[in-house]
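The other protein chains are all here in position, but one chain of the complex has been omitted.
Labels run A, B, C, D, E, F, G, H and I following the written order; every chain starts at residue 1.
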């Protein structure tokens, strides 16, 4: 697992939300996520979907693309990586709301989907890793 | 970005709602939206969907088509243009409710969708641009 | 526009609801609606979907088919015709609830859908035409 | 119409619900329903979908299949047969909840769907037929 | 029916939930479930879908695959096996919430779907079998 | 099996082909075919598709509908009924070419499709039944 | 049936093919065809698809749209109208090759498709009507 | 691998082809094939599709279903089992032509399809196993 | 129409085909083509698909993207632009074979597709424009 996940969140660039007085939603679909299985080293593939309500900041799409690519040669479990991406985006954007969904391709005849949500609670609430 | 967005909203023609005593919905799908990326100048493509509950006015479809075309050779970010269209339609129609959704085609392997809603709050609530 | 819309509603035949003590729903889809554009005289096409909760009366399907055909060579705007159909069915059926949806085919690259609902309020609530 | 609908419900066999302490749902789709039009004698076709929350009894699938076949050469209106099936299943199963949906194939360019629900109210509530 | 279902649940391996302070969902789809009909001995096929909110434990996917395979040559009714799988997963994971859905292939022209949910109530609530 | 299949073909009405000097194709899809299994008496369902090149005669659609209905309460194997329909249509139409396809619904987890063609050879070529 | 079909073909406007030295194909799909049933007077609906290899002339699309509309209130059989459209287009365009396909909506549970082709043979080859 | 494959073919029952003078096709789709991986013992799943032109014999569907089930707990490679099924059916039916296609579910992110055909050549042409 | 189409073809960059001794196919789909209607000035939208067998040269994809964009604010008929693109690619690539297909969005209820092919004949074969 990546010990460097705090700096990774720093890769995410932002720009000011031009409509801060309005609650609106931005949904971003990244169907080209790939990482490695921490047990077997085999590649995993999936689609990561974000939906957030911006507060003061929006995420810059090119930096998000690079952020997604940064997982390419790292080992990650499906449950862990979806939650980590949620934490990284919360740190970078401080959004009003955020939902991250990871849909991962079939492994051993089984398909997995993980959905995590942020609704204003502090990021520190997760356990130490 | 267009400094002329107030006149642009004036392009939108209206006609009187014949059923003002009833809450009903009009949904309009425009799959032929195109503008330019403000950073690279490259064309972007998308589908703009409106759904509104008319108060006294309905939007005339031919003028809406021309309004959509007016973005063709201007630079616009996805988040900004979806909110601007919401503002323009609120100015032109003073609807009871309005929802604008922009679904934009894949760029860098990433697809973006922006959804903004109006529910009777004053249009002036957004920040200066 | 048709001055004869009250008689038109009279074309709709009904039969007694055999299960008046139960709230149930009948949904009817008519994908073969066509009328003329009041501005250009060009044919428009669409699908009309009704969903109603019968009170004492159900609509007879063959008469509904003839009612739908009666719009074939008349000029109608999408917003107007959907609401008129709602009014006609309310007059004929006095249902507990009724929803009428008109999905109209693409014109000028734009697709329109109109949804109107009746929930026990008096039909007279619309403006004079 | 069948005068024998009470005995027909008796064709439905049941078995004891092994998990009576839990609210769970069983949904059964029968795409091979056919009966005759009471007016014209022409065959009608449809899909009947049941969803119920069992109390003490579950329906045995083979007897349900035979029950569905028993309508094959009888005249039935769409609204009537959907409600009759609801009544028959309520009699046979005394379920906690039951929903019956009939989706019937296009006739005269029109498609019909009827949805009826049971939520613990007495079956006797319908009118005499 | 399997008298050995308690040991079967023990086959399910778990790992600690790294994000116990967050309510998130894991959905797992197993389209390769097969068992035998207890009446006829004929093979049945279906898709089992789990969605759970982990508390302290997550299910290890390879052990889940083996657990699903263990039904291959046993007789099971659709209603019973879906509820049994719910009970086994509740025992193994003590989740905050769990939903199990079994969609079974057409038999006699009829398709069956069973959905059972766990929401913190004690597993012992079901009847003896 | 029906001993009356020669008279049945006589039910098929025809009208003169207005374009006998041109080779063109008429394809007719009947998704509402039903008959009985000769072994078990259980209903079978299927879609019959005809494609023919008319010579002097075209088939009248209403009579074709009645012809299809005439199988409703008769026992027929899939292979036999598809070939019989081919023979009946050849007798009634003497077409230049004819293709009959029967697609039958799943039975015992197995779906069957039968395709037979006529290309000017004498109908008498089949074996006695 | 229309006695005026020769003048109707004259409604079709053309423009010179700019690439007469190359064999290429133009396919045009008109999903908004409607006419009346000559027997019952009821509306029929369908999709007309043309595919032609131009010689010296191409068809102007707006005039083709008007030509298609001209059938709206006339009685036509499916087989006849598809062949008539072929003849009209051959007269107007003198193409190298032409294929006309009419797909008509379900009537009496039956769907019909007619396909006619022109490959340089004289149009006069059809029978008198 | 099964040493008993010759007797297995004997399980396939046949009935006389009633139309031996006509070349027609019977296509049978079995989406519920399952066997075991000879290397790992893990279940494999797939769809077997047969298409044959009968000579003197047709295959009886219930015996075919039992034949397909007989592979359930045997080890088979995809390439081998598809060819073996071809051989077994050729032995049982002596068809004019036969095509067997096996589509197997994803394993290790890879999907496999095997297609083998028989066209009158002697079955003995394969190598000894 | 563009008088500058020869220079436009020069925008297309190429790279050497590494496998000139093998006949293989490259298919490229550009769903983001847009130009203007020469009659009305209104935007048209379409998908351009190329399939070519390279001889000595392959087309560089970024230059192809820019080439497609160069039509954005020019007037073009569907038939003309598809053939012009064929000519431009033949000039730039001298391929063994080339097929260009333009699928254009619905206008006036009508959808148009144009397909042109090159098979080694000289480009000069078209008429002067």
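Here is the rule we use: a residue touches a chain if its C-beta (ideal position, glycine included) is under 8 Å from a C-beta of that chain, and two chains touch if they have at least 3 such contacts.
Because the structure is predicted, anything quoted here is derived from the model rather than measured.
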Interface with the undisplayed chain - residues on chain H: 78-80, 82-83, 107-117, 125-127, 129
On chain B, residues whose C-beta touches the chain left out of the figure: 45, 105-106, 109
Interface residues of chain A (partner: the chain not displayed): 31-32, 34, 42-43, 45, 69, 72-73, 105
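One rule holds in what follows: only the chains that are shown with their structure count from here on.
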Pair of chains joined by more contacts [C-beta pairs], B-I or E-F: B-I
Intercentroid distance (Cα basis), chain E paired with chain A, Å: 29
Distance from chain H to chain G - Cα centre to Cα centre, in angstrom: 47
Shared-contact residues (touching 2 or more other chains) in chain A: 109
